[in-house]
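Only one structure is covered here, and it is reproduced in the block below.
Missing here is one protein chain; the remaining ones are kept as they sit in the complex.
Chain IDs A, B and C follow the sequence of writing; residue 1 opens each chain.
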Amino acid sequence: MNKYSKIIEVKGHLIDSLVLTKIFDRVMDLDGKFEVMKISVGKLKTDESYAKLRVIGKNKTHLSEIMTALHREGATTKTQKNCKTKSALKNMVFPDNFYSTTNNHTAIYHNNKWVDVDNMMMDKCIVVKGNNAKCVPIREVKKGDKVVVGEEGIKVSTPERPREGMNVFQFMGSGSSSERPTQHIARKVAEDIINTKKKRGKIVLVGGPAIVHTGAADAVAKMIKTGHINAVLAGNALAVHDVEYATLGTSLGMKVKDGTLAVRGHRNHMDAINSVFKAGSLKKMVQQKKLRRGIMYECVKKNIPFVLAGSLRDDGPLPDVITDIAEAQREYKKVLKDASMVIMVSTMLHSIATGNMLPANVKVIVIDINQPTVTKLMDRGTWQALGIVSDVGAFLPMVANQIGGKK
Amino acid sequence: MNKYSKIIEVKGHLIDSLVLTKIFDRVMDLDGKFEVMKISVGKLKTDESYAKLRVIGKNKTHLSEIMTALHREGATTKTQKNCKTKSALKNMVFPDNFYSTTNNHTAIYHNNKWVDVDNMMMDKCIVVKGNNAKCVPIREVKKGDKVVVGEEGIKVSTPERPREGMNVFQFMGSGSSSERPTQHIARKVAEDIINTKKKRGKIVLVGGPAIVHTGAADAVAKMIKTGHINAVLAGNALAVHDVEYATLGTSLGMKVKDGTLAVRGHRNHMDAINSVFKAGSLKKMVQQKKLRRGIMYECVKKNIPFVLAGSLRDDGPLPDVITDIAEAQREYKKVLKDASMVIMVSTMLHSIATGNMLPANVKVIVIDINQPTVTKLMDRGTWQALGIVSDVGAFLPMVANQIGGKK
Amino acid sequence: MNKYSKIIEVKGHLIDSLVLTKIFDRVMDLDGKFEVMKISVGKLKTDESYAKLRVIGKNKTHLSEIMTALHREGATTKTQKNCKTKSALKNMVFPDNFYSTTNNHTAIYHNNKWVDVDNMMMDKCIVVKGNNAKCVPIREVKKGDKVVVGEEGIKVSTPERPREGMNVFQFMGSGSSSERPTQHIARKVAEDIINTKKKRGKIVLVGGPAIVHTGAADAVAKMIKTGHINAVLAGNALAVHDVEYATLGTSLGMKVKDGTLAVRGHRNHMDAINSVFKAGSLKKMVQQKKLRRGIMYECVKKNIPFVLAGSLRDDGPLPDVITDIAEAQREYKKVLKDASMVIMVSTMLHSIATGNMLPANVKVIVIDINQPTVTKLMDRGTWQALGIVSDVGAFLPMVANQIGGKK
Partner (left out) sequence: MNKYSKIIEVKGHLIDSLVLTKIFDRVMDLDGKFEVMKISVGKLKTDESYAKLRVIGKNKTHLSEIMTALHREGATTKTQKNCKTKSALKNMVFPDNFYSTTNNHTAIYHNNKWVDVDNMMMDKCIVVKGNNAKCVPIREVKKGDKVVVGEEGIKVSTPERPREGMNVFQFMGSGSSSERPTQHIARKVAEDIINTKKKRGKIVLVGGPAIVHTGAADAVAKMIKTGHINAVLAGNALAVHDVEYATLGTSLGMKVKDGTLAVRGHRNHMDAINSVFKAGSLKKMVQQKKLRRGIMYECVKKNIPFVLAGSLRDDGPLPDVITDIAEAQREYKKVLKDASMVIMVSTMLHSIATGNMLPANVKVIVIDINQPTVTKLMDRGTWQALGIVSDVGAFLPMVANQIGGKK
């Protein structure tokens, strides 16, 4: 019998969601050993599985290292201890040994019962107040906050892979999108959007200016109008180019209708910026009837939330842009609250930012023509995302056509 | 007055086609000097320009080096000398100092007059027979052939950039395609195809299997049926996947209609290969009514030429595939003869191969989702190509829809 | 008790190698059900696991479909039946319902015992002769050959993930290479090469011309000289540019030493081709002392096998190039026989071709600057490959330096 061993348990869709594989991997990567004491896989696919393992380390420290890694994968120890907290000694400073969160559903064992952590995001801490626990970013930590430390008394559950009906996530399950029929993928995405709306889910678009440049602005505006997009998260550029297209009919100075270059077209996006400053804001521009179509127009008309986050490369930026990124992050999070589906289009910056703010059970679709962008996003932890490598200017109009007037 | 100098002349659309810029560049890159003696730019854009320069080298060798470089850019010397030839001493061996061709229009000064070289291709030699000159690849050189050597008596003309009407080449003139409206580009490509057919031009498709995987096979089959594609150059994979899709309804084992995986779908492409071997050839398979739709079917039905060139990665390959690549090159060249427009879709191998066989005045459109592929093709000398970075599975159906039944 | 059910068993590293996960996935993807009857995971990581499941279909056909899919993942049924064969009715035609191979280790149940299939490759058939079984491509099938049909009596085993020591495969286990320290990866690759040689393993290089263009030719030549590369598989271009660099000191016409453009440098690669034709072959060129350095020189000197496969885009091609790709495939396979490690550098064509010829237990390292190339190769079934996204011109010299004179 090994002196340095501990018994762990895991429950859930262990095999389907690769939890067991990851646990075995971690132990071996860390040069530990394990014995399987009991394993019962759900008799039917809807059943949960259960596993009990003895994990063996070389010495106390080694064992504790392994246990730390396993907790993160969802393992719990039989004799559950309460999680520990320490007080923050200053504003915006975590106590040492703070627990750093994942974007998976997390519960803490507190006062001898499991408490779900609210507002899960990646790479934050957990603050306990009374019987509640909340995921909190470093800049919002206040002196005296009780912050969870160590890895004990924490339970993480990886979401199951979605298998409900024949949705696009299942369709794309294996292989790369660049070898799948584009028209069919577009149809599946449209169906998923329609189904999400049927269940009154909230759909958030995160979009970059390529939506306008590639000629997909009309498709997106229509999806907002018909209620299939319920919030827009973007930066300055999407709004600027949308206004340029809506007011001057050009995109980067080229007339979209006939493809000729507009005279002094190079200044059109600056002209668009100036026209918003003149009106005071996008909303006022709509009220003054200076902005009569496009993505931003539909957002104002439908009264759906949009947040424009500033970035270092902005021209202007527009008066509507939140130039302080810490504040922009807070506003993004508010909009993302309760989102069922997030569609990320041609913007690595806003997509990665949004990905970090989302709990892992939200459906995410990423559309970009550049494969490394799609790969990078998934590598950064937004692993639940479905990546579609396609031309936005062709793909989004297809999706919008499929949706049509349906709801 | 410099001892080592020579006077050169150039004619044509010197400025518009950057010829003058390149000549100045070459002299400076080679550390030479020049004086502009005369320059007359066409008063109207349709006029030709003329320039006369004195080029100055440090010594005889240096001057000769510079002259060599300038000849290649289209410069001629006043006192034109006949080009020189040497006999090939063996089959498949050029004489030393052979002239290596560009894909631009080329003439040689032979028996005191200019003779156009037939069948221009890149990186070949010129063989003179009587009063004729022909561009010939190394493996077709026969012992005794008179091969042009040195750089004297050779005149190269760079084609003008196309400016006829508002075609897609002009539309795309500047900037990158990934920031242009996709639907508009598709419309322009469709117009160019229609206009080319109106002038009874020959349109050749060079395509890879992604046409089938991404769901664009129906669009291409339709364009063949309506006479908008007049020849198909491809490899084994396009034909195999086209037959798989046509006979089994799957692409890489996935049912295209509903996106589910076919049972034993992994073997479907091998089954498709076997079915062609069983019939004997694609043509026989059509005759035996075993192949009733798709790209290869339409080629056989319309009786248009198709060449399938073997490649090292082929499964099978099909009996129709020419496994000897030297022979496949010859067959490709026959089909490309007199082509007005070549559309290259998602295949770097066949596109670069075709690019090397084409004179520079043939219109080339390259469509691929991977930007480096498009860039690489243009870097390799097919500079006249128009590169479109888009999703083939979305782009080609758009083009086909735009063309519709029109002719 | 369900009428349409069957009991399957699987053995091996079920969880570590994801076999169990895949089996559950397949059943669910095909809308079947399962019950876990027994599962025993090896107590220690070196132990094999065992699972017994009841698989349930809606009807006989459905069940048989599911069973077909599970056989492919390594499941066997308790009451093992002999595999079935049918005779090929013609040369180069499989019988209907032929079994299409994977690149995993495969055995057939023949005459009541398990027989290993020799020479495993992807997408071929299995021919049985006496008590032996061999993997055979379609063009080598002869009339009368007994070809395995259906999926019964076939057992496939997925190789374990390598865990021996701290090798580069383990190091790179998770995450993408573009976020790993390049110098460290190079060191690990060097260590793996050295260790492979210590065990007298055979290392094969599959390389494209970028090796020369990016300035890595000296590094590769050195690795051949010191015995760390034991065979070279390539195309015409690598050899042509290697000879250009070795004889004229240029790469694509640019002097590598000082970065200036050589006079008439554009014809240097044609000159290199001509010099090989003149000598008769690369070997003769070395014997005639016309070729005195470089990759091809070292191959000839060390007397190691090299195969140059023709491709449609070849200039020339060199006399050493096998222009018939069916023959080139056969020569590639001969060289790959018994390879322990294959290093694929900057050539999608030859890499995919080689990947298809390799059994899954051979270590494969793919190095390319273009991420989609790396991804594509792995998607095509060479899943065991380790992908490194780096600049070949910087990476290979690092590896060569690390190896140094060591052996």
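Basically, contacts are C-beta pairs under 8 Å (C-beta built on N, C-alpha and C of every residue); 3 or more make two chains touch, one makes a residue touch a chain.
This is a predicted model, so every value here is computed, not measured.
K.L.:
What are the shown chains that the left-out chain touches?
P.N.:
A, B, C
K.L.:
Given the contact definition stated above, which residue among A:20, A:304 or A:353 touches the chain not shown here?
P.N.:
Residue touching the chain left out of view: A:353.
K.L.:
Among C:194, C:378 or C:394, which residue is in touch with the absent chain?
P.N.:
Residue touching the absent chain, from the options given: C:394.
K.L.:
Could you pull out which residues of chain B are in touch with the chain that's been left out?
P.N.:
Spelled out for chain B, the touching residues are 15-16, 18, 20-21, 24-25, 27-29, 33-36, 39-45, 163, 170, 173, 175-176, 178-179, 371-372, 375-376, 379.
K.L.:
List the chain C residues touching the unshown chain?
P.N.:
166, 171, 175, 178-184, 186, 188, 210, 213-216, 251-252, 254, 256, 258-260, 369-371, 389-395, 397-398
K.L.:
Kindly note down the residues of chain A that lie in touch with the hidden chain.
P.N.:
29-30, 65, 68-69, 72, 90, 92-94, 98-100, 102, 123, 138-139, 151, 235, 261, 263-264, 266-267, 269-271, 273-274, 277-278, 309-317, 319, 323-329, 332, 348-350, 352-353, 356, 370, 372
FYI, only the chains that are shown with their structure count from here on.
K.L.:
Most C-beta contact pairs, which chains?
P.N.:
B-C
K.L.:
List the centre-to-centre spacing of chain A and chain B in whole Å, with centres computed as mean CA coordinates.
P.N.:
Their C-alpha centroids are separated by 45 Å.
K.L.:
In whole angstrom, how far does the Cα centroid of chain A sit from the Cα centroid of chain C?
P.N.:
Spacing between the chain centres: roughly 37 Å.
K.L.:
Could you tell me the distance, in whole angstrom, between the mean C-alpha positions of chain B and chain C?
P.N.:
The computed centroid separation for chain B versus chain C comes out at 32 Å.
K.L.:
Spell out, as numbers or ranges, the residues of chain C touching 2 or more other chains.
P.N.:
In chain C, the residues touching two or more other chains are 29, 372.
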